[in-house]
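Have a look at this one before I ask anything.
One protein chain is absent from this view; the other protein chains keep their places.
Per-chain numbering from 1; labels A and B assigned in written order.
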Amino acid sequence: MKTRALKKRVDLYLAVVVFFFFTADAFAGGLAAQEVTYRLKWLFNISVVGDLWADVNGNFARRGLKVTVKPGGPERDAIKELELGRSQFGVASADQVIRAVSKGAHVVVLAQLFQVNPLQWIYRPARTPIKTPQDLKGKTIGITYGGNDEAIMRALLAKYHIRENEVRLYSVRYDYTPFYQGKVDLWPLYRNAQAPIIGEKLRKAGERFDFLNPSQLGIQFVANSVVTSQKMLAQHPQIVQRFMEALLEGWRAALNPANRQKAIAIVLKFNRETPAEIIRRQLPVTRSLMLPTADFQFGKIDVEAWKQTEQIMLAQKLISKPVHVENLLKPVAQ
Amino acid sequence: MLYEIKLHSNIKYIKVSPAFESTRTGAQGPMLLECKNINYQYPGSDTQVFRDLNGRVADPGFHALFGPSGVGKTTLARMICGEIKHFSGQLITAGLERILYTYNLERLPGWSSVGEHLQLNTPTSSRHRMDELVASFGLQGCMDSRFAQLSLGQQNRTNLARYLLQDFDLLVMDESLANVDEGTKEKIILKIKQMFPDRAFLYISHNVVEVAKFCKQVFVLRNFHKFPQAIVLEGRNYTGGPGVDKKKLEHTMLEIVNAL
Partner (left out) sequence: MLYRRLYQFFMIYFLGLASLMAIKYGLQLSDYVIPGPPEIASTGLRVSGRYLLNVLNTLAVAILGHILAIVLATGIGIIGRLTAWIGSFIRVAAYNIQAYPIVAVAPIIFILLGDGLSSRLLIAAMICYFPLLLSFVGIFSEPVPEIEHFFESTRRMTWRLQIKIRAFENIHKLITVVVGSATLAMVGTIVAEFIAANAGIGYSIRIALYQSDLAKILVALFLIGICTSLYLVLLEWIGYRIRRRWAIPEGGLK
């Protein structure tokens, strides 16, 4: 009698353990929060406003996630961190993703943050009138050798049959002096983050400026996207789902014009170096690059743009063989 | 027996300075080296080296400064040649305008040979002595060598030779022959006496025999707590020729040892 009762009790314990083992993922929200790390592409600035929003306003927490949002930087590579297990989610540019996949990395794209690449070229129409791409001939164009802007500009020149010897490519860094001095006609910058700062200086100097936007000229080179590892997606689809729902929700809220003041306050909280006035100007530009139309679905992956990005990289021998990037696009939360 | 050198009548007396202000006075006339009430302690130290130090040696010749280790011989030597200036009392160096001080650890620069160094650093007035000195010091074979290649004894002799070739009235030799064997040492001292009869030497040594035998006056420096701190004795002043009177030498040695 006693033995049977004991056996029954052991069976019950086993059943409970097995049950919790298999349902731990689903219960995570209700029990202990699931901890994940999210590595951004760049430092805390306007380009990560939605990521910060989701963190600060509890979007992650409401879905049972405890997310550590880490700033990126020039030495940070989210894809490498995914592979090394230091992060579970990250932000990477399309060329990073394609390059990584071409070298055997198992990464998937969950959402595309920028619909229009913010990497554009500023110029002064008064001294450098550019009405058609052919007007680039004879101009001094700043590029960061090895950077995205090099790939984009080369693609643009190739598309419009402008030979490299018909323009002067100028290697640029963080110092804008050559542009201010007029040594360089077109200078690459991030349209949403840097243009309000540089534009302000030009405006003060009484100069007009404009931007060369490659996407308007048919060059779709995808910028920041949210990525995770294939393993993460396969083993923890629920976590990925919850993370993306929370993140996209955060982004939609941050870009909502009604939440403008709150969004600015969040960026200011994490980035005290940039004046509020600049952030106020950066926010609508960021919105227009991420939500090109009023009814646009935030985070949508532009498959054709990804394919074109891969083609550009193939053409420029930045990758040796096709990776069929369209197979890696997994918009789980849309 | 205590011995004091008599002062020559034409020495100019110098006004004694107030206590704890040093005066180092040179004057024309016969050679005289005199310490008057010298007090000194090392900067930043509580240890007093000299307390009312008095004593004098006079006239050209091979004199000695003798005393146990740590008694202040080198300190006094550096005061005499002007390297130490801040002491109280009076130091008279009459007739000793050019005082040089040499010690046994000195080295010649390593970039040239001994011969080149001597050629370059011997005043024209002493050039004629160079060969004689080199030969009598047994240094002919060292002229093409670098200083570092010489034995310790050769190094001592070379260093002393270059000083002897300079213009000086008094040469303070601080253990300058420390590493030289006794026979060679005797030859060298006798040669110095023979070559420089009109110059003064103050020979610092720990060897009571050589001090008693070769030196004219022996300035015995005693420990700080003894008074007087210095006693000047007469040495045998051996200049060569027939051997020195052993009894007298022993007597002098005894005097020196007793003075300590």
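Operating definition for what follows: a contact is a pair of C-beta atoms (placed from the backbone, for glycine too) under 8 Å apart; a residue touches a chain by one contact, two chains touch by 3 or more.
Here the structure is a predicted model, which is why all the values come from computation and not from measurement.
The chain omitted from view is touched by exactly one of A:Ile79, A:Leu212, A:Val227 or A:Leu255, namely A:Ile79. When the missing chain is restored to the complex, the residue among B:Pro68, B:Gly141 or B:Pro228 that touches it is B:Gly141. Listed residues A:Ala33, A:Leu318 or A:Val332: the one in touch with the omitted chain is A:Leu318. Only one of the listed residues, A:Val36, A:Leu52, A:Val67 or A:Ala100, touches the absent chain: A:Ala100. As for the chain not pictured, it touches chain B at residues 81, 100-103, 105-111, 113, 121, 141, 144-146, 149, 159, 162-163, 166.
Residues of chain A that touch the chain left out of the display are 74-75, 77, 79-80, 83-84, 96, 99-106, 144-147, 171, 173-175, 177, 318.
One rule holds in what follows: only the chains that are shown with their structure count from here on.
Work out the mean CA point of chain A and of chain B, and you get 88 Å between them.
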